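A single protein chain has been removed from this complex, and every other one stays in its place.
A and B are the chain letters, set down in written order, and residue numbers restart from 1 in every chain.
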Amino acid sequence: MSDTTLPSLKPSPRRATSPLRSRALRARVSHALAVLFGVSLLTFLVAHATGDPVTLLLPANAPEATRIALAHHLGLDQPLPVQYGLFLLHALQGDFGRSFLYGQPVAPLVLQTLPATLELAAAAFCIALLVGLPLGVLSASRGGVASAALQLLSMLGLAMPAFWLGLMLVLVFAVQLHLLPVDSSGGVSHLVLPALTLSLLSLARISRLVRSGMQEILDRDFIRTARARGLPEWRVVWVHGLRNVLVPVVTMAGMELGDLLSSAVVVEVVFAWPGIGRLSVEALGARDFPLLQGTVFIAGLGFVLINLLADILCARIDPRIASGATSSGSIAP
Amino acid sequence: MSRLSSSPRISSGLGVAGAALLAVAVLVALAAPLIAPWPPMQIDLRARFTPPAWEAHGVLRHLLGTDNLGRDIASRIVWGARISLGVGVAASLLGAAIGGTLGLCAGYFGRGVDAAISWLIDVQLAFPFTLFALFLLAVFGGGPGPVVVVLALATWVNYARVVRAQVMALRGQDFILAARAVGVPSGRILLRYLLPAVAPAMVVVGSFSAAQAILTQAALSFLGVGVDPSSPSWGAMLDLGRSYILSAWWMATFPGVTIALVVLGANLLGDWLREWLDPLAVSRR
Partner (left out) sequence: MPPALPVRSGPITRRSFNATLAAAALLPRPTAAASIAPVVITSDEDVTTLDPHLIRNNHPIGSLIWSLFDSLVRRRPDGTHEPRLATGWSQVSPTVWHFTLRPGVTFHDGERLDAAGVVFNFNRMNQAPWNGECQLWQQSGLVACAALDPLTVALTTAAPSSTLLYWLEEAFIGPTAYLRDTAPELVGSHPIGSGPYLFVSWQRGSQVTLRANPAYWGGAPPIRDVVFRAVPELSARLDELKGGSIDLLTGLDPDSAALAVSPVSGVRQVRGLRKMHVGIAQHGIAPLRDRLVRQALNHAVDVQLMVDTLQRGTTTRLLSVINPPNNDPALQPFAYDPQQARALLHQSGHAGFAVELAFDGRYADAQETCEAVGSFLEAVGLHPVLKAYESGHFAETLRARGFPGLYFYGFAAQIEPLVELVVFTGSAIDNASGYDNPAVDAVMRQAADVTDADARAALVRQAEGMIWNDAPWIYLWYLPALYGSSHRLEYTPRPDDYVEIYRARLAA
């Protein structure tokens, strides 16, 4: 184990695989693009199936001529494929059109609210990793009742509806104890409850993954050897054991971060967090297609990018999987 | 079964506990008319916001209190079991049908079919699901049918990924190769050889998916696009309770606890089943 930055089981034959890896990388990138295409198509189709925005934009008693003029003004009188083609062409230039609701270009609107969502997701992600990882390791290395208790705890985390937990947290901390504020205006303390709520599911999943990975690793020969060499137990577990479960954790962490972005919708609604989740629910209510497409597309873009990044990171940690299958067959929830 | 070695008794104990939780929930759902003290829709405006029996002003005939229209919370939870469990199971089964089929095809045929299906899987995974569900329900309108369809769209990916991976592993095995060599048609191989082989894994995924479906259903109700706002589904009760969280905590608390217990049961059962039914996944790890 001379390589300190790449915690792999064996020294990696990096030079030999490098052309393969660049080809694999190209394949991954084009795959990511294909997925993005699918996301945009789906967004576009579903958004258009939901109804007529002109009706919502105009008051109930607007005359027909006004309605037709507005439909034309918004480009809604063109055939669907043309509308989609235009959407895609403009999207490639970072132009997602103009929000009906706000009368402003979509991209800046979304980018304005994006930091709030990223802040929330990042905070939740940190909580999930910082708590979930040690919890998983602990529960794997301490057998018996402690392990079962931790396992049960993580199961509870998986079982509670996130928004319900959010409500309960508000009820206990903000209303009963007056410890934390519920609103979303400024300050770190405002971040605590929503981030905690959002992190719970990921936390539970990460700790379970680490636990099952560790349980298996700790039975391996090289761990026994390490123990036989008289290394202290904490070192065996936290260094030799942990670095070997990192690959699935990184892959999953990528998925989790993407998941956090999308499940932030509910949490943002509960906590009045002014992020893209709330923006998109608002856009949905008003049938604001461009805004809806913009938010969903940007969320999808984020998800795909994060997973691409996780893939590349994994390939660096463990080159053996660089050329492997993309979709995992794990049946863990 | 190396990972069980640490605590097999506790693990199976938890599994049994999970099964018991689910069994109770199912029994309650089936026996709802016998158990529930009140009709779930019976409104009594003069008894609005009665707190649970043990609180001040609580009354024994409304054990868990009443809601904003004076309806009995306990009775609504009991009746709600029918809706929430029914929708969860139906969605999970429909998801299994879709995901199983696609997973089998992707794993067995490989190449273009696999690429297309994997693309679908990844697109589905990249889409912020909650939003996707909101769109679809905005189009279809509410109601149990559309909700089941939407939830199935949430769960099919789980099945498809597992089945695909397993079929890929099985495809090269002797009994499949032999069957192909003697000219058994593809459809028959898929149905008679591969499906039974992946069925245990699908049962495991099914129990997790039902749990996921129940949770997602609650989230959708919470965002206002649930089964039917006035029917006593647990999610709708939660959503309603949110508006009164400061004045009537019991309205949101008890349905939430119920959901958590049932989902916990399904997850515990799933964990246990996985260890018993799916040695392949366990040994592969």
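Definition applied: a contact is a pair of C-beta atoms (placed from the backbone, for glycine too) under 8 Å apart; a residue touches a chain by one contact, two chains touch by 3 or more.
Nothing here was measured: the structure is a model prediction, and the numbers come from that model.
Participant: Which one touches the absent chain: A:Ala27, A:Leu45 or A:Ala69?
Facilitator: Reading the full complex, the residue touching the unseen chain is A:Ala69.
Participant: For the chain left off this view, which of B:Ala19, B:Ile245 or B:Leu277 is in contact with it?
Facilitator: B:Ile245
Participant: Kindly state which of the options A:Val270, A:Ile298 or A:Ala315 is in contact with the chain not pictured.
Facilitator: Once the missing chain is taken into account, the touching residue is A:Val270.
Participant: When the complex is taken as a whole, what residues of chain A touch the one chain not shown?
Facilitator: Its contact residues with the unshown chain are 50-52, 55-63, 66, 69-70, 73, 98, 101-105, 109, 112-113, 170, 174-175, 178, 181-185, 269-272, 274, 278-279, 282, 284-287.
Participant: Need a quick check: the contact residues on chain B for the chain that isn't drawn.
Facilitator: 41, 43, 45-46, 48-49, 68-69, 137-138, 141-142, 224-225, 228-230, 240, 243-247
The rule is simple: only the chains that are shown with their structure count from here on.
Participant: What is the distance in Å between the mean C-alpha positions of chain A and chain B?
Facilitator: 21
Participant: Okay, in this complex, where on chain B does chain A touch?
Facilitator: Where chain B meets chain A, its residues are 2-3, 5-7, 10-11, 14, 118-123, 125-132, 134-136, 138-139, 158, 161-162, 164-166, 168-169, 201, 204-205, 208, 211-212, 215, 218-219, 222-223, 235, 238, 241-242, 245-246, 249, 252-253, 256, 259-264, 267-268, 270-271, 274, 278, 281, 285.
Participant: Would you mind writing out the residues of chain A in touch with chain B in their complex?
Facilitator: 31, 34-36, 38-39, 42-43, 46-47, 49-51, 143-145, 147-148, 151-152, 155-156, 158-164, 167-168, 170-171, 175, 212-213, 215-216, 219, 255, 258, 261-263, 265-266, 269-270, 277, 280-281, 284, 292, 295-296, 299-300, 303-304, 307, 325-331, 333
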